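Note that this complex is displayed minus one protein chain, with the remaining chains in position.
Take a look at chain A:
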Amino acid sequence: MNAHVANGDIAERTRAIVGALRSLEGPLLPILHEVQDEFGYVPHEALPVIASELNLSRAEVHGVMTFYHDYRDHPAGRHVLKLCRAEACQSMGGDAVADRMKTLLGVDFHQTALDGSVTLEPVYCLGLCACAPAAMLDGELYGRIDDQTIADLVAEVRR
(Lines give C-alpha, C1' and ligand atoms only; values in the text may rest on other atoms or scores of the structure.)
Protein backbone atom coordinates (compact mmCIF):
# COMPACT_ATOMS: atom_id res chain seq x y z
CA MET A 1 0.00 0.00 0.00
CA ASN A 2 1.45 3.34 -0.98
CA ALA A 3 -0.42 6.57 -0.35
CA HIS A 4 2.08 8.73 -2.20
CA VAL A 5 2.18 7.48 -5.73
CA ALA A 6 3.12 9.83 -8.55
CA ASN A 7 0.38 10.45 -11.09
CA GLY A 8 2.35 9.15 -14.03
CA ASP A 9 3.13 6.03 -12.10
CA ILE A 10 -0.57 5.46 -11.35
CA ALA A 11 -1.47 5.73 -15.01
CA GLU A 12 1.27 3.35 -16.03
CA ARG A 13 0.50 0.74 -13.39
CA THR A 14 -3.24 0.99 -14.08
CA ARG A 15 -2.63 0.48 -17.78
CA ALA A 16 -0.66 -2.68 -16.99
CA ILE A 17 -3.54 -4.01 -14.86
CA VAL A 18 -6.08 -3.29 -17.57
CA GLY A 19 -3.80 -4.96 -20.12
CA ALA A 20 -3.65 -8.14 -18.04
CA LEU A 21 -7.41 -8.35 -17.40
CA ARG A 22 -9.10 -6.79 -20.43
CA SER A 23 -9.69 -10.14 -22.13
CA LEU A 24 -12.11 -11.18 -19.35
CA GLU A 25 -15.80 -11.02 -20.12
CA GLY A 26 -17.03 -7.90 -18.31
CA PRO A 27 -13.61 -6.93 -16.95
CA LEU A 28 -14.42 -3.72 -15.05
CA LEU A 29 -14.98 -5.12 -11.55
CA PRO A 30 -11.93 -7.39 -11.65
CA ILE A 31 -9.88 -4.41 -12.85
CA LEU A 32 -11.14 -2.15 -10.04
CA HIS A 33 -10.40 -4.91 -7.50
CA GLU A 34 -6.88 -5.26 -8.85
CA VAL A 35 -6.29 -1.51 -8.87
CA GLN A 36 -7.43 -1.34 -5.24
CA ASP A 37 -5.13 -4.24 -4.36
CA GLU A 38 -2.26 -2.45 -6.07
CA PHE A 39 -2.67 1.00 -4.49
CA GLY A 40 -4.78 0.26 -1.42
CA TYR A 41 -7.56 2.37 -2.92
CA VAL A 42 -8.79 3.37 -6.36
CA PRO A 43 -6.91 6.58 -7.17
CA HIS A 44 -8.88 9.29 -8.88
CA GLU A 45 -6.21 9.35 -11.61
CA ALA A 46 -6.81 5.69 -12.47
CA LEU A 47 -10.38 6.21 -13.65
CA PRO A 48 -9.76 8.07 -16.95
CA VAL A 49 -7.08 5.52 -17.82
CA ILE A 50 -9.49 2.62 -17.29
CA ALA A 51 -12.19 4.46 -19.23
CA SER A 52 -9.99 5.13 -22.23
CA GLU A 53 -8.49 1.62 -22.25
CA LEU A 54 -11.92 -0.05 -22.11
CA ASN A 55 -13.56 2.48 -24.40
CA LEU A 56 -16.06 3.50 -21.74
CA SER A 57 -17.10 6.99 -20.71
CA ARG A 58 -15.46 8.40 -17.59
CA ALA A 59 -18.92 8.81 -16.10
CA GLU A 60 -19.57 5.12 -16.51
CA VAL A 61 -16.38 4.07 -14.75
CA HIS A 62 -16.97 6.64 -12.01
CA GLY A 63 -20.54 5.39 -11.66
CA VAL A 64 -19.44 1.80 -11.21
CA MET A 65 -16.61 2.64 -8.83
CA THR A 66 -18.88 4.66 -6.55
CA PHE A 67 -21.78 2.19 -6.64
CA TYR A 68 -19.97 -0.55 -4.73
CA HIS A 69 -19.16 -0.30 -1.02
CA ASP A 70 -15.79 -2.05 -1.38
CA TYR A 71 -14.01 0.53 -3.49
CA ARG A 72 -12.45 3.43 -1.65
CA ASP A 73 -11.21 6.68 -3.17
CA HIS A 74 -8.55 7.33 -0.55
CA PRO A 75 -6.18 5.09 1.38
CA ALA A 76 -7.46 3.19 4.42
CA GLY A 77 -5.68 2.97 7.74
CA ARG A 78 -2.97 0.41 8.33
CA HIS A 79 -5.66 -1.96 9.57
CA VAL A 80 -9.24 -2.35 8.42
CA LEU A 81 -11.70 -3.52 11.06
CA LYS A 82 -15.12 -4.58 9.83
CA LEU A 83 -17.88 -5.11 12.37
CA CYS A 84 -20.99 -7.04 11.43
CA ARG A 85 -24.11 -4.93 11.91
CA ALA A 86 -26.72 -7.40 10.66
CA GLU A 87 -29.61 -8.97 12.57
CA ALA A 88 -27.94 -12.15 13.86
CA CYS A 89 -25.14 -10.09 15.38
CA GLN A 90 -27.65 -7.55 16.72
CA SER A 91 -29.42 -10.36 18.55
CA MET A 92 -26.21 -11.09 20.44
CA GLY A 93 -25.30 -7.56 21.44
CA GLY A 94 -23.64 -6.37 18.24
CA ASP A 95 -24.80 -2.79 18.83
CA ALA A 96 -23.01 -2.66 22.19
CA VAL A 97 -19.86 -4.11 20.62
CA ALA A 98 -19.98 -1.42 17.93
CA ASP A 99 -20.48 1.39 20.46
CA ARG A 100 -17.62 0.16 22.61
CA MET A 101 -15.31 -0.22 19.64
CA LYS A 102 -16.10 3.28 18.38
CA THR A 103 -15.36 4.73 21.81
CA LEU A 104 -12.11 2.82 22.28
CA LEU A 105 -10.81 3.60 18.80
CA GLY A 106 -12.13 7.15 18.75
CA VAL A 107 -13.67 6.77 15.30
CA ASP A 108 -17.10 6.35 13.83
CA PHE A 109 -17.95 3.97 11.00
CA HIS A 110 -16.32 4.84 7.65
CA GLN A 111 -13.63 6.82 9.48
CA THR A 112 -9.90 6.34 9.87
CA ALA A 113 -8.18 7.05 13.17
CA LEU A 114 -6.09 10.25 13.21
CA ASP A 115 -2.88 8.26 13.67
CA GLY A 116 -3.77 6.23 10.57
CA SER A 117 -3.85 3.01 12.57
CA VAL A 118 -7.31 1.74 11.69
CA THR A 119 -10.33 2.26 9.50
CA LEU A 120 -13.63 1.12 11.01
CA GLU A 121 -16.29 -0.18 8.66
CA PRO A 122 -19.72 -1.71 9.05
CA VAL A 123 -20.35 -4.96 7.20
CA TYR A 124 -23.70 -6.64 6.71
CA CYS A 125 -23.05 -10.29 7.43
CA LEU A 126 -19.87 -12.31 7.40
CA GLY A 127 -21.74 -15.63 7.40
CA LEU A 128 -20.80 -16.20 11.04
CA CYS A 129 -24.39 -15.83 12.23
CA ALA A 130 -24.28 -18.91 14.46
CA CYS A 131 -21.32 -17.50 16.37
CA ALA A 132 -22.37 -13.87 16.64
CA PRO A 133 -21.31 -11.12 17.12
CA ALA A 134 -18.59 -11.23 14.50
CA ALA A 135 -15.84 -9.09 13.04
CA MET A 136 -13.07 -9.20 10.47
CA LEU A 137 -9.69 -7.57 11.01
CA ASP A 138 -7.52 -7.47 7.88
CA GLY A 139 -9.21 -10.61 6.59
CA GLU A 140 -8.97 -12.53 9.90
CA LEU A 141 -12.31 -13.57 11.36
CA TYR A 142 -13.47 -13.30 14.95
CA GLY A 143 -16.65 -14.87 16.30
CA ARG A 144 -18.50 -14.62 19.65
CA ILE A 145 -16.87 -11.29 20.37
CA ASP A 146 -16.68 -10.51 24.07
CA ASP A 147 -14.86 -7.88 26.13
CA GLN A 148 -11.62 -9.83 25.84
CA THR A 149 -11.87 -9.99 22.02
CA ILE A 150 -12.59 -6.27 21.89
CA ALA A 151 -9.51 -5.55 24.01
CA ASP A 152 -7.40 -7.89 21.84
CA LEU A 153 -8.59 -6.27 18.62
CA VAL A 154 -7.90 -2.76 19.91
CA ALA A 155 -4.42 -3.83 21.07
CA GLU A 156 -3.77 -5.44 17.68
CA VAL A 157 -4.60 -2.32 15.65
CA ARG A 158 -2.60 -0.09 18.00
CA ARG A 159 0.53 -2.26 17.79
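The criterion applied here is as follows: a contact is a pair of C-beta atoms (placed from the backbone, for glycine too) under 8 Å apart; a residue touches a chain by one contact, two chains touch by 3 or more; residues count from 1.
The working rule: contacts and distances are computed from a predicted model.
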item	value
Chain not present in the shown complex, as UniProt names it (candidates "Formate dehydrogenase beta subunit protein", "Thiamine biosynthesis protein ThiH", "Sodium/solute symporter" or "Response regulatory domain-containing protein")	"Formate dehydrogenase beta subunit protein"
Chain not shown: contacting residue from A:Ala6, A:Leu114 or A:Ala130	A:Ala130
Positions on chain A contacted by the hidden chain, ascending	24-30, 32-33, 60, 63-64, 67-71, 86-92, 123-132, 134, 136, 139, 141-144
